[in-house]
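First the structure, in the form of structure tokens, and then the observations on it.
Every protein chain except one is present and positioned as in the full complex.
On to chain A.
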Amino acid sequence: MNASRPVLPVAGALAAIGIWWGATAVFGIRPLFLPAPPDVVAAFRAQPGYLLCETGATLLETVTGFGLAVLLGLLIAVTLTASRTLERAALPVLVALNSVPKVAVAPLLVVWLGFGPRPKVVLVLLICVFPIVVATMAGLTSTPSELGELSRSLSASAWQTYVKIRLPWALPQVFTGLKVAVSLAVIGAVVAEISNPSGGLGAVVVLSGMSFDTPLAFAAIVLLALLSTALFYLVVAVERLLVPWARAIAG
């Protein structure tokens, strides 16, 4: 790995902030339309406790929903790939369900589950579960034929084949699904909070919009971006820990 690697992304981020700042100054854009970076920082420093508390609420919904989606998604994928027949029958249904815009269900979830955190967690779960199921199924059904033959010639039981060969082989693709899912998780939480602004950073965006407090909305959006990025790299870190060999074969 190259030691200078973090330098370029940091430089890119700084340049983006610089252009944003420069644009607000050069064109004299009012903070109501586009606040400059210092306005956003000021908005955060005005009420850090409130913003961090709402970040915590969003984080909790996201992580709970994502965690449940991982459990449920792996369970569904493992069940469906247990038999070819089941897999063939279930896959079109899954694809159809996946093409439903889950965001459209958000208001219904409030009707079904009330105003608490539950509909938010469920929306995160709904958004995350499909990429996990699809990626895991793809991983579990992509065992190379020579490894299948190896396990047959060793007279391995179905369970041994699963645990010792198919499941580890699927892990890199499972993580591909997890990375897609974790990026969607924050989106799910925010959409749920916007349709039901009783808490979380999504609610902050809605409420600050109503009071024309654009810098506050931006502060919330920046926190969301940081949250989302942090969660993504957390999954990447777990991936590197659990499947260090995956990058080696892919490269």
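Operating definition for what follows: contacts are C-beta pairs under 8 Å (C-beta built on N, C-alpha and C of every residue); 3 or more make two chains touch, one makes a residue touch a chain; residues count from 1.
In the analysis below, contacts and distances are computed from a predicted model.
Enquirer: Choose one: "Histidine kinase", "LuxR family two component transcriptional regulator", "Aspartyl/glutamyl-tRNA(Asn/Gln) amidotransferase subunit B" or "ABC transporter ATP-binding protein". The correct choice is the protein name in UniProt for the chain not shown.
Expert: Going by its UniProt entry, the chain not pictured is "ABC transporter ATP-binding protein".
Enquirer: Hey, which of A:88, A:152 or A:240 is the one touching the hidden chain?
Expert: Checking each option in A:88, A:152 or A:240, the one touching the absent chain turns out to be A:152.
Enquirer: Applying the definition given at the start, please give the residues of chain A touching the unseen chain.
Expert: 144, 146-147, 149-156, 160, 164-165, 168-169, 171, 243, 245, 248-249
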